[in-house]
Structures are given as structure tokens and as C-alpha cells.
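Removed: one protein chain of the complex. Kept in place: all other protein chains.
Chain IDs A and B follow the sequence of writing; residue 1 opens each chain.
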Amino acid sequence: MTVWYLARVTGMVALIAFTLSTALGAFSSAVLGGGSPPQLDRRFLLQMAHRSAAVTGLVMLLAHTALIVVDSFVDVSVSDALVPFTAGYRPVAVGLGSLAVYATISVAVSGALRGRLASSERAVHRWRAVHLLAYAGWGMSMAHGVLAGTDTGQPWSTAIYVVCGIAVAIAVSIRIRSQLLHASRGLGTARARIPAPEALS
Amino acid sequence: MTILSEPPLAAVHIYGEPRLLAGVTEAGPVDLRRHRELHGELPLRRRSWLSAALTDVNLRGRGGADFPVAVKFDAMPSGSRVSILVNGSEGEPASRKDRVLMSRAPHLVLDGAVVVAHSLGTRRITIVVHDSAAHDTLVHALRERRDPCKITITHAQHGFVGGEIRAVINGVNGASPVPGGRRVLPVSRGVAGQPTFASNVETFAHIALLAARGTAGFARVGSTEEPGTTLVTLFGDVRHPGVAEVPTGVPLSAFFDASGDGTVLIGGYHGTWVDSTDGLVLTRARLKSSGAPFNAGVIARPFGGTCVVDEIVEVSRWLAGESIGQCGPCLFGLPAIADDLAHVAAHGGAEALQTLSRHLDVVSGRGACAHPDGSVQFVRSALNAYDHHIREHALSGACGRTPSTVLPLPRRIR
Partner (left out) sequence: MSKLEIDWTRCDAHGLCARLLPEKITLDEWGFPLIEGRGLDESIIRDARRAALACPALALRVAR
């Protein structure tokens, strides 16, 4: 039973870690306030925290996946895990989990390669498109947890899901608001901070 | 996007033997029949021949960047995917030479494009034109011909920066007509992502002349380092305002009468004010080494006794407005420079001059294209050439002289 217990724990912890990472990712790319040194330092720290949470989540996620396959309480083989929706046990729920893993790995790889992509002009757009899968991955892992988790219905489990949901919702709404206010054209941040030059035409 | 009102076609003058403008009359463009009488049959040449000829005559690009055409040509691969781009967008607002060339001698431009295409083994030619009259003339001229090429004529509206070659190519490819953040040369990746030989309309016309006459024939006229003729647009206190075809190597004083102020603007609105044209000779290399590059070939000379300061302020405002707005130093810096200059002109004192100087230093060297640098050059050289006069404005206010009106600016209709 220990393995099964660990499988559930690692799953929950992975979800919490990825929630943190997703929320921090959304939040730190929102344009907030000016560029004073303390604000810049905070922004840099948020970037670091975002990555640390993501790495933690990845470790937990791999452990969770391995433990689920190894464990005998539920019937999920390696191929069941790899190919979505083919498991004998709650296929939809487990399938969502598999998809979430794939999305998350893509997001993680894009994150790791971010620096290298600075060299190509078009790569930046593609990079963002891939990295934005984070939201899909997070959403699917929430759904997977609710549907596949045997603790669903327990008050503590519900509390975790609700808090995670609210955290990401708040972060995303801040991000969207910032986008609408500032970044509709190029140089959104700069324009927001500096009074517009006199209209010349 | 700026919609520009189109100025009437300029007067045309020829110094010496007409070549580009051979056969040009008041009546209208040189038609195909007359063109063939003057220049002969389509002078198709092999790649190796053209490469050697371009090198021998040291043909320089006529679009403003003054790039050696042979180098550009040799960097191109051959093949049917390769593209030829003829840039007739004439982004420099004071320049008229390209639209005049296209409107009066369209077949020379078309010959040049076909010759290059043929030598590179391709049939793909795109011509980008801004001016309506030039566009219509080219379209009409194309109908007279039967070239084994696929020639697309695009009528595009761009501002100054939009005429920049990478911006033109992006526009042709369907993307935003702005220069990109990384400097990718058209020979590497241009129209449809393929290697593209992109040059100014006048350059193609010279290539046609070269192919038809051969190296010796082409080099009979003009200076020895840069043989041939060149087109120049002249404004203000000059002998023949308008567009002129001139053999290279002539002293600039040939354009002026002896009288009046020595100060002249060379190279248009990314160009250089010089306080004397003594010793200046019309080859691109010599002008560049004298610190006043020819760029797109605009020369303006204010009338003696007039005050250019207000005009210069207007042009600097216009330049600021032409910023595409992709790059911070340009978007914020150029309006600041224009404001500073206006302030200086209106009794702003020594601090106004210092602020202007500081901003000029901060803006130059930054940005994704040549627009901020060129604009800084225009203003800075004015400060040098008109040092006394501008100081007078700064310290005592308006000078009371008649304002000059020689610098043309497009009027925005929109």
C-alpha cells in the first residue's frame, strides 16, 4: 500500500508545484508598475521561483507516473501510460494524465531551451506557442486529478483543487488585464511607462 | 500608415550625353519601338560575362546603400527559385529620380531586370512601385513586351522606412512591411524565403546599359573609378531643379551658379549638410570619403539670405513621424530631437543645444535599421554647417530672415 500512497502524494505535490509554476509564469510576464531596482529584483526572483517550482513538479511527476505503473492496486501498464486512453483503469482520466505529461514535457523542454532560441527571429513566436501549452497541461492535470484520484471527495483534496484553481485563475486574469492595457502594440511596456510623444501627424 | 500626396513629375535635365534618359521627351514615356531603336535588342548575357562586366565598371547600387553590385551578384546562387526584386518604392521623400526613370524609360528598367533574371537562371521578377504614374507606365510598358519571365508589379504605399529593402521584401512576402530585428541579407533569404537579388530601379537600368554596350562602351563616359552616369534630384538654388542625368566625376559646382551661400544638403534627409562644395566631386566613393555620402542622390541648396532653421525643424519632425515604432531609441529619441531642435530655434539657449547634442549621441547606433542614424546625421551635420546661425537662434531667437522653402516634404492626406 505504501507505493500506492506515494503515487497519490507525488501526484498531488506535482499538481501543487505546477500550479505554483504556472501561476508564477503568468504573473511575472504581466507588466506591473515601473522598473525600480527592487521591482526588478523581485521580477528576477519570480523568474527563478517559476523555474524551481517547475523542476520540482517535473521530478514529482516522473515519480508519480513511475509509481502508478509499478503499483499493483491499479492496472496501468507502461503502454497504458504512454498511449492515452488505453488503460484498463479509468481510461479517460488516466489518458488525460498521459496527455498532461506530454504537454508538460514540451513546456519544460521549451523552457530549458529558451536561451538558445534568442538567436532566431521566428523562433521566439514558436517558443511562446509551445510554452503556452503549460495552461493546457495544467488544466488536464487538474481534470486528471479530479477524475482519476481516489481521494476526490475528501475535504482536503477538494480544498487543494479549489486553491490551485483560484491561484491560476487570479494569475491569468492579472496577465490578461496587463495584456489588454499595455501590450497591444509593440513596446507596450515602454509606452506605458513613458508619456506619449506629441502627436506628429 | 502614411498616405502621401503625389507631387507632379519633376523637370528633367541632361548634362552631356543622355543614356538612361535617352529619347525622353515631354510627350511621354519611351515606347518599346523607340527604346529598341535607341538601345538595341534585349541584351541577354551569361552569368560569367555579367559578373566580370559589373566588376570592371565598378557599378555601385543606386538605392542609397552604395553597395558594389558585382559583390551582390556574385553572392547569388543561380536557379529557378531565385528571385529578382526591383525596388522602385523611392522611400526618400525628396527623391524623384526613380519615379522619373520608371515613368519615362520603363523599358530600360525592365530590360535590366530580365537580363539579371536570365543570367541567374530564373524567371521570377517582382517590381515594387509607390508612385502611381510610374506604376501605370510600367504596367503599360510590360504589355508591350513578351519576356520569358513572370514579372509582378506591386503598387505599394510605404513611408520612408518602408522603402528600406528588407521592409519591402517583408511586404512582398505578405508580412508587415517593416525591417526585422535581425539583419538578414536578401541574397540569403528574400522574396518567398529564397535568395533574392534586390536593387534599386536605376541600378537595373544601368545593368541594361552595360549589357547592351559592353564594358568599354559603358565606361566611355564618367569618372574612371565609377564610370557611367547617375541620376540626381536637385532642389533650390541650382541651375536646373528637378531630375538630372549626369556623368560621374563632375564637380558639384557644376550644378550651381557662383552666387550665394555655400551650404548644401547632400544625400537627402539621411544626408549631410556641408558648408562648402569646393573640391566635392560626384562619385560615390569620393563623396563618402569627404563625409557627405550621396545616398539616394538628392542635393538641395537653400537660397542665399534665407533661413533654413524652421525647415530643418520640420524635416526632423517628419523624420520622427516616419519611425515605424518598433525600436525604443528611434520611437522616443527622434521626437525628442525634433522637440530639442524646435526649442533651440526658438531662443532655447545653450542648455537647449546641450540637450539636443546629448540626445543625438544617445540615439545614434541603436535601432534595427538606418533610420535613426540617418536622421541623426541630418540634424548633426546641420548643427555643424549652420553652427553660427543656429547659435544665433538659440541665444537671440528668430533671425528675421526670410524662411527657406526648398526642402520638400510629402503632405499627409490621411
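Here, a contact is a pair of C-beta atoms (placed from the backbone, for glycine too) under 8 Å apart; a residue touches a chain by one contact, two chains touch by 3 or more.
Keep in mind the model is a prediction, meaning the values are calculated, not measured.
A.B. asks: Pick from B:30, B:69, B:134 or B:327: which residue touches the chain that isn't shown?
C.D. replies: Considering the complete complex, B:327 is the one touching the chain left out.
A.B. asks: Just to verify: which one of B:180, B:242 or B:410 makes contact with the chain not shown?
C.D. replies: Touches the omitted chain: B:180.
A.B. asks: In terms of residues, what is the contact footprint of the unshown chain on chain B?
C.D. replies: 178-182, 326-330, 332-333, 362, 366-368
A.B. asks: Could you please point out the chain A residues that touch the chain left off the display?
C.D. replies: Counting only chain A, the missing chain is touched by 28-29, 35, 37, 40-41, 43-44, 47, 114-115, 117-119, 121, 124, 127, 186-190, 193-194.
Heads up, the rule we're going with is that only the chains that are shown with their structure count from here on.
A.B. asks: Rounded to the nearest whole Å, what is the centre-to-centre distance of chain A and chain B, using the mean of the C-alpha atoms as each centre?
C.D. replies: Spacing between the chain centres: roughly 52 Å.
A.B. asks: Please give the residue numbers of chain B that touch chain A in the complex, ascending.
C.D. replies: 2, 180-182, 184, 317-318, 320-321, 325-326, 328, 331-332, 335-336, 338-339, 412
A.B. asks: In their shared complex, at which residues does chain A touch chain B?
C.D. replies: 121, 185-187, 190, 194, 197-198, 200-201
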